[in-house]
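One chain of protein is taken out of this complex; the other chains stay put.
To keep things simple, chains are lettered A, B and C as they appear, and every chain counts its residues starting from 1.
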Amino acid sequence: MLDKTGIAKRIAKEIKDGYYVNLGIGIPTLVANYIPADMDVVLQSENGLLGMGPFPFEGEEDADLINAGKQTITMLPGSAIFDSAMSFGMIRARKVNLTILGAMEVSENGDIANWKIPGKMVKGMGGAMDLVASAENIIVAMQHVNKAGESKLLPQCTLPLTGVNCVKKIVTELAVLDVLPGGGFKLLERAPGISVEEIKNATVGKLIIEGEIPEMEI
Amino acid sequence: MLDKTGIAKRIAKEIKDGYYVNLGIGIPTLVANYIPADMDVVLQSENGLLGMGPFPFEGEEDADLINAGKQTITMLPGSAIFDSAMSFGMIRARKVNLTILGAMEVSENGDIANWKIPGKMVKGMGGAMDLVASAENIIVAMQHVNKAGESKLLPQCTLPLTGVNCVKKIVTELAVLDVLPGGGFKLLERAPGISVEEIKNATVGKLIIEGEIPEMEI
Amino acid sequence: MNKVFKNADDAIHDVTDRMTLLLGGFGLCGLPENCITAIVKKGVSELTCISNNAGVDDFGIGLMLKQRQVKKMIASYVGENAEFERQLLSGELEVELIPQGTLATRCMAAGYGMPAIFTPAGIGTEVAIGKEVRSFNGKDYLMEMAFDADFAIVKAWKGDTMGNLIYRATARNFNPVMAMAGKITIAEVEELVEPGELDPDQIHTPGIYVHRIFEGVDYEKRIEQRTVAPPKLSPEARS
Partner (left out) sequence: MNKVFKNADDAIHDVTDRMTLLLGGFGLCGLPENCITAIVKKGVSELTCISNNAGVDDFGIGLMLKQRQVKKMIASYVGENAEFERQLLSGELEVELIPQGTLATRCMAAGYGMPAIFTPAGIGTEVAIGKEVRSFNGKDYLMEMAFDADFAIVKAWKGDTMGNLIYRATARNFNPVMAMAGKITIAEVEELVEPGELDPDQIHTPGIYVHRIFEGVDYEKRIEQRTVAPPKLSPEARS
């Protein structure tokens, strides 16, 4: 079973040289730490920055330089700053190659719910609805089951949706799965030490298993 | 009767302190020469400049700095450069206070034709259609009659339209006229030495004459 | 053309009850701090505020919320604010949550004289309820309307007396798009200079969009999530 770092490491393998990538808050943020050093990858922060660098050293924080999670950050050489309209303009125009974000639920046709739980205080969707509605390549990083032990990979989402038919791939502590265009979670890889049976038990949505499922390499 | 300079001088009196003004090609361009020096007026050039200054001195021309008429120009202190989308954005959003342009015909309901003569090579509308469709305050600078001696102030335009219900005021070599919201050319001022009768004879569209018509002061 | 005001109190003197305000900033970054303080001091109420966030309890729009000056908040994310949550749950405060890109683009639409724009954000979600859906090239889009606000209140780094603005780093965020979108736009700047001191090629917001400008004071520039890297090992520590 993977920990959060493991999930981040596995997702980092999906990133290709030359990609522009938008990382959501939580596990996706950790992915930045595992991008191979010899790869040119540019991180987009939707508050208006391309070329996001690591966190600043103590004493070097700049209140004018934050990421979409409101964290103090730095800029790498070749960065560009722009306003929020252009930021979401480039997202809508599909110039960002890969979007990685968390989710509360994903349905077998790629719907995602990650912004609202009825009865709880709603903080808002931020940029998530724009990202999932526009991105061509969306990977969800999440736990396979919620705290109550219920599967988050469902036939249909039960929570209010963030977007429809958009998730392409899911990486959890148990598995890597593709969301097929026709519907269904296709099991690609097992986490180290996890059996296909365990993944079956944790998946309520339609799970497609074909042939031998390899253990993932991280 | 006014010459072109006279028309430009009379139109300059319509400009108020603090105005942002777009000047078309021809007589409108001359208006810039008669804006009182103590007035803060900013000229917009729709190819992407606010703060257009006079023509450069010989030897100081910059190929990267032209106006919408493709003429070499200069920038005044406080200028701003922007792209064509923002330029027409500010025009559409009615941030430009006054637009002055030439015309082939104006109708009594404020329609304007100034871009196309059937049977002749058509060069294009450039930014004219955007300007007349968006500007709140449009003054036309033109000759009262065409070269064939026919009135250019008509009940309806005969040439293909550039825009509808948009012209607010007309200054010709003979007169200053308002285009009334309900239709009709309301005679406001006569050019020096020009009689109301002469203006009547040169105007085919509905001319509204109320009370004494003063001679214009330039 | 005098756009220069003495201070925030003067610049916001005619902001009155029940008006709609666009307020620049993202989180606590790039906030028009001086104007917010002046609005709190003036005590106007029943405002509709459009801003990406609602500040925290004791900074940003949170200060206006604390004084019960806000009737309705239009934002994309409103976490990290206990008073906000209390007013919302008690029904004192009305909230409209909209996608961040939709928020930005509805501002741009106003500034570019476009009455409406199309975006796929929110298709198939509750955001789409009651809105026109339109398909282009097989993809569905929502039609979203340009904002119509009485005032836009923004913060820039530098500005000149003609209203030209330059922002710094990610404090740019929503400020340029909101600056274009107000019937009246008020800009507060860290440094106000004379015309000619800013490079025309580097202006982010041309002065035509800005009606009032003043040099602000005492910027606090609070950081919401101070996050730092592990300390650099000094050469001595390493050896």
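Here is the rule we use: a contact is a pair of C-beta atoms (placed from the backbone, for glycine too) under 8 Å apart; a residue touches a chain by one contact, two chains touch by 3 or more.
Computed from a prediction, not measured in an experiment: that's the story for all the values here.
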| item | value |
| --- | --- |
| Chains on display which the left-out chain touches in the complete complex | A, B, C |
| Residue, one of A:G18, A:P36 or A:P214, that touches the chain absent here | A:G18 |
| Absent-chain contact - pick from A:G26, A:P54, A:G89 or A:G183 | A:G89 |
| Residues from chain A at the interface with the omitted partner, ascending | 17-18, 20, 40, 42, 44, 49-51, 75-82, 85-86, 88-96, 134 |
| Touch residues of chain B, complete complex, unshown partner | 45-49, 54-58, 60-67, 69-73, 75, 81-85, 87-89, 91-92, 111, 121-130, 133-134, 160-165 |
| Touching residues on chain C - with respect to the absent chain | 105, 112-120, 136-137, 139, 141, 166-169, 172, 200-202 |
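Note that in this section only the chains that are shown with their structure count from here on.
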| item | value |
| --- | --- |
| Most remote chain, CA-based centroid, reference being chain C | B |
| Chain centre separation (chain A, chain C; CA means) in Å | 28 |
| Rounded Å distance, chain B centre to chain C centre (Cα mean) | 37 |
| Interchain centroid distance [CA atoms averaged], chain A/chain B, Å | 56 |
| Multi-partner residues of chain A (at least 2 other chains) | none |
| Chain C, residues touching no fewer than two other chains | none |
